[in-house]
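Excluded from the complex is one protein chain; the other protein chains are retained at their positions.
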Amino acid sequence: MKPLTLNFRSKAALTISDAQIQQSIEHVYTGFFNGRLSAADNTPDWEDLRTKGKAIKDHTIAHLDYYLGLLADNVEKNGGSVFFADDGEEARQHIIDLAYKRKIKTVIKSKSMVSEEMGLAEAMNDAGFETVETDLGEYIIQLANETPYHLIAPAVHKSRADVAKLLDDDYKDGDPVPDATELTMLAREKLRGVFERADMSVTGVNFAVAESGSIALVTNEGNGRMSTTVPRVHVAVMGIEKLVPSIQDLSTMLRILIRSATGQRISTYVTMVNGKRKYDEEEGPEEFHLVIMNNGRQKLLEDPLMRESLNCIRCGACLNACPVYRKVGGHAYGWVYPGPIGAIVTPVLTGLKDASNLPSASSLCGACHDSCPVKINIPRMLLELRYRTAEGSSDNNERASSAKERAIWKAWRMGMMGRRRFDIGSRIASIAMKPFSRNGWLKNAPPPISGWTSTRDFPAITASSLKSRLKKRNRGSK
Amino acid sequence: MADRAKFLARVTAGLGRTEVLVPTSITETAGFEDAATAKVNADKASNDASERSSELTDQMAAEAAKAGWKVHRASNSEDAAGYIASICAQKKATSVLRSNHDVLDEIGVDLAVTTSGATVSKTEHSGDYSPYQIQESKNKAFSADIGITGVDYGIAETGTVVLHPRRGLSRLVSLAPPIHIAVLRPGEVLDSLDELFAMERNDFMSGKLSGSMNLISGPSKTADIEGTTVTGIHGPLEVHLIILTDD
Partner (left out) sequence: MPEKINTTTRPDRVTLFASCMVDQLTPEVGESTVEVLEYLGVSVDFLHNQTCCGQPAFNSGFRSEAYPVAERFIDLFEKVDGLIVVPSGSCAAMVRNYYVDLFRDNIQLTDRAKQVGERLFELTEFINQFFGNSAVSGKIKGSVTYHKCCHLLREIGVDEQPIEMLTNIDGLDFTPLERADVCCGFGGAFSVKMPDISSAILAEKLDFIEKNGSNTVIAADSGCVYQMQGGLRRRGSDVQVVHIAQILAASIKNVTTSEVKQ
């Protein structure tokens, strides 16, 4: 998927003023966020699980080369094939070639952010394979020709009327809007035939288990089960980081993933795929292929200050907690991963300079860190990326700060390096602000404070600092 | 094509090393448990299941209901069969698909289904796994009104039914028909996922497990439209759990 990170501010502004989307996005807080809190409250050892989950992921990434090798060996031992893709293009081409070789006509996809990175569905449709998303949310946005709005609920921004227009050719504006059940049953009907005729599937991987060569798929809908059952060829795609060492580690990860994503104790379906069907199984794929993709994760791996972002298990909890995400929506982030995790991963994977708005679009409230099941310290990485954006190397395509900005902070520093200039600077500002000040508040100030006063009053700088007031009170000033 | 050795060498280099560092630490992950320890843990889980059978079955019933199963505690085989017959009648089922779990024969499911007026067939090809037969099998599942299975395990903590598709138990029988009925016997319930994975760990490592294992915890559902939960998007709209009593 081509990054459109440069459009962040304009897309954010559009979303903020879209009342319908603002109302729709509320669900990520009232539903998912509250769900996670409630699930955590009802899980007595929740904090221990988070600690354990972080430890498992830290360990796995620290020995990633070993565990990937082990995974590949075991997948092959079970009769599957492993393809190592350096980037999205390589992965995509391999899958398309495979579809040609196997004379595939219809491809079904279940949710996979990695496949979004590759732009797979679009490319396969262009290459002549009927390629249909089967997760209801992904299906809706495929029909709308859009990208996912949220990691777990890709169509969270769509209203029922939007969905009716996409699913039902006969629906017109002004018709009574069908309820969610009617629309869901309509989708079930439309996708049924696709399931029956699909000869290849491409799924994601929630976790791969290195010691057994298995993959785990977590769904509520059943499309993951369909995808790993009906077609003769099953391709699973994953980023290099999406694995755990053992089947019992998987138990810990499933506990924290599912509760963090939706608040459920377990998803309706957890499907373990151990490779292709055994010879005497009643049905199932004849072939299992695992595509392991790097696609720029190398940069996160090599960067000790950013490496922790590879611990992410793609639960979406940080999105649900983020006050910024809930206002700007998923598309503003311009690439596959929205929200706080997107703000740190997208700049590194697609280029910091163009994506420099992403790490800045945060009040550093820390709700993401709080909500992360594996305790990823996102605020720390946001600050690191801000540092590189402000003062990083322009050779490395990092620095995006303007000369004006650098001058402002230089002036700020000079003003803070001594008490006299600190006081004098404030007194000058106080006098300069006088024309704009009423009853101790500024209603419209010049830049740089104009951004503030466009929507809020700002307190006028006082005539006397604390230092002089305390001196007046004779309070032991040194 | 990306070369495996080169690909993995890049990962090694990314970690700041020139060689793979084989992990030796045992605290962070369960991955270092040897087969003997795994067997001990497996036996512990299995013993726990039989010792606390009654308690775990009760917990299963409660959690399954919360997860959306329609739970029926059958006082005996006739009761279980009668319940199945009444569902078939209620849903005006014409074709019912069943697995070969022996609990279903024990309760006389074939008779119960045919009494209600539907036909019953098993998910089994008698050895013919040709593409034609497999397609026939899929067609049968997609056109069946009800799918009936036993369980391989129940998981009490989450109200989960565990199925290992194999000869005689298809993947689709519990997925394609709009209604799935699962019949569970006491003694089949494990405490949690931890116990399940402890019991099956050596099997997972052996490569002998079937291609897929399913953990089912309620009816298929989605909340992708305006956050409203709707059941039956791709899998069963209704799932029934019949829990037999120890006779």
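In this document, chain identifiers A and B correspond to the written order of the chains, with residue numbering beginning at 1 in each.
The definition used in the following text is that a residue touches a chain if its C-beta (ideal position, glycine included) is under 8 Å from a C-beta of that chain, and two chains touch if they have at least 3 such contacts.
Bear in mind that the values here come from a model prediction, so they are computed numbers and not experimental data.
In terms of the touch definition stated at the top, the absent chain reaches A within the entire complex. Within the whole complex, the absent chain has one touching residue among A:Ile16, A:Ala144 or A:Val177, and that is A:Ile16. Note on the undisplayed chain: of the listed residues A:Thr43, A:Ser81, A:Thr181 or A:Ser401, the one touching it is A:Ser401.
Only one residue in the set A:Ile256, A:Leu319, A:Ala361 or A:Ile376 touches the chain that does not appear here, and it is A:Ala361.
Counting over the whole complex, chain A has residues 9, 12-13, 16, 323-324, 327-328, 360-367, 369-370, 380, 383-391, 401, 405-406, 409-410, 412-413, 416-419, 422, 426, 441, 448-449, 451-452, 454-459, 461-462, 464-467, 469-471, 473, 475-478 touching the chain that is not drawn.
Everything that follows uses one rule, which is that only the chains that are shown with their structure count from here on.
Between chain A and chain B, the centres computed from C-alpha atoms are 31 Å apart. On chain B, the positions that touch chain A within their shared complex are 1-4, 7-17, 20-23, 25, 27-31, 33, 67-68, 123-125, 127, 129, 131, 134, 137-139, 141-142, 157-158, 160, 165-172, 175, 192-194, 197-198, 200-201, 204-205, 207, 209-228, 230, 232-236. Put simply, chain A touches chain B in their complex at residues 24, 27, 30-31, 55-56, 58-60, 62-66, 68-69, 72, 74, 77-78, 82-86, 90, 94, 134-137, 140, 153-156, 158-160, 163, 179-181, 183-185, 187-188, 191-192, 195-196, 209-214, 220-223, 225-226, 228-230, 232, 240, 244-251, 254-255, 265-285, 288, 292, 294, 298, 301-302.
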